[in-house]
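Removed from the display is one protein chain of the complex; every other protein chain stays in position.
So, subunit A:
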Amino acid sequence: MSASTHKSPTFECETGNYHTFCPISCVSWLYQKIEDSFFLVIGTKTCGYFLQNAMGVMIFAEPRYAMAELEEGDISAQLNDYEELKRLCLQIKKDRQPGVIFWIGTCTTEIIKMDLEGIAPKLEADIQLPIIVARANGLDYAFTQGEDTVLAAMAYRCPDTIANNSIKHNNKCTTKTVIIFGSLPDPEVKQLSYELNKQNINIKGWLPSQRYSELPAIGPGDYVIGVNPFLSRTATTLMRRKKAKLISAPFPIGPDGTKEWIAKICKVFEIIPQGLEEREARIWSNLEEYISLIRGKSVFFMGDNLLEISLARFLIRCGMIVYEIGIPYMDKRYQGAEIELLQQTCEKMNVKMPKIVEKPDNYNQLDRIRDLQPDLVITGMAHANPLEARGINTKWSVEFTFAQIHGFTNSKDILELITRPLRRNNGLQAISDNIYTIPTSTNQ
């Protein structure tokens, strides 16, 4: 343990002048996940413009989300919030017949202090449709944290576990069921369930479920575990409000993360994992072709979606050198096990523990990138093309939130993404060698 203390992670905090997606973007994947939902984003033209452009083609597929666009009368309180929202929600109820309406509060509703939490229960009774309020705004949160606010709000709606004493007493340690939180695409849900079933662990439910009506019951004594590193509010809510027990584990991203995630659950249920090591080893050997492309190469995370720690840990295990892990927000308690695994991985691979930069400053980061010349920068689209034009390979970070990256099966997909710019460049060598390099004069 002494080794880990002198290699303990260094955390820095910069100015917070960085580029990321607005947290309301979570509606784009959540409306697809929760099939009977409708997401109403209560905000301005700016929010709408972001959604319409960021979601590109999806916007034309009759999405189950819309803007409640605030007008001057709403801002100056000439219009009654309750009546206005009622009118829109009735319209949605009529046109789409959703099972639940989510209200996504934005910066504007915060500033004008629109009492969404106060209005919702009244309106809910009035129109006979559940309304869940989540404040996913750019004042407080970044990108994926939007999902966190929605799931935290949903956690309140999970039915309580019926206190069935006989079962509880008898099966206290033998029930071996766990509730998983975090929105994942269906194939990933199936894959992770399969892995856990193999260890004789049952999944009692997922938050979120496929339909609002299928939300799992959660109560005191239930074990919960997260699949994504950005779900700290949800974790807190489940612990404090639902009195559930949180299993703290690294996240099932990469074969190492997935193994640790499963092992940690097994440990809680006092199960000796069966064939887990072998499974991990097999996955690693299947990845060798990709790993050989990146071994010894360096990577720089500018930071925008909170997956950075887990991805960096996986890439270090793949033999990469991580210069910097930028991250919007760092919950050291919720991500505790992940940070620990990161440390162990660094020791194992005999590399320096990378610097973790919270609330990074993109301008300063670009300076450091110029100095360090990493082989790969993982960044948002605002910087990707300009960096490419300066001879620096980039991978667009948002793809990691939309691609399937969890579990053993999808480890390959992560490396597929990571190696894509490198493979692309190998293909283009004939035309682009030496064309795009860092200019000697600072032409930025």
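The rule we apply is simple: a residue touches a chain if its C-beta (ideal position, glycine included) is under 8 Å from a C-beta of that chain, and two chains touch if they have at least 3 such contacts; residues count from 1.
Note that contacts and distances are computed from a predicted model.
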item: Name of the absent chain as recorded in UniProt (options "Protein HGH1 homolog", "NADH-ubiquinone oxidoreductase chain 5", "Light-independent protochlorophyllide reductase subunit B" or "Trafficking protein particle complex subunit 6B"); value: "Light-independent protochlorophyllide reductase subunit B"
item: Contact with the hidden chain (one of A:Phe102, A:Phe143, A:Tyr212 or A:Phe230); value: A:Phe143
item: In subunit A, positions touching the absent partner; value: 16-24, 42-46, 48-50, 52-54, 56, 59-60, 63, 66-72, 74-75, 79, 84-85, 87-88, 91-92, 106-108, 110-112, 137-143, 363, 366, 380-386, 389, 443-444
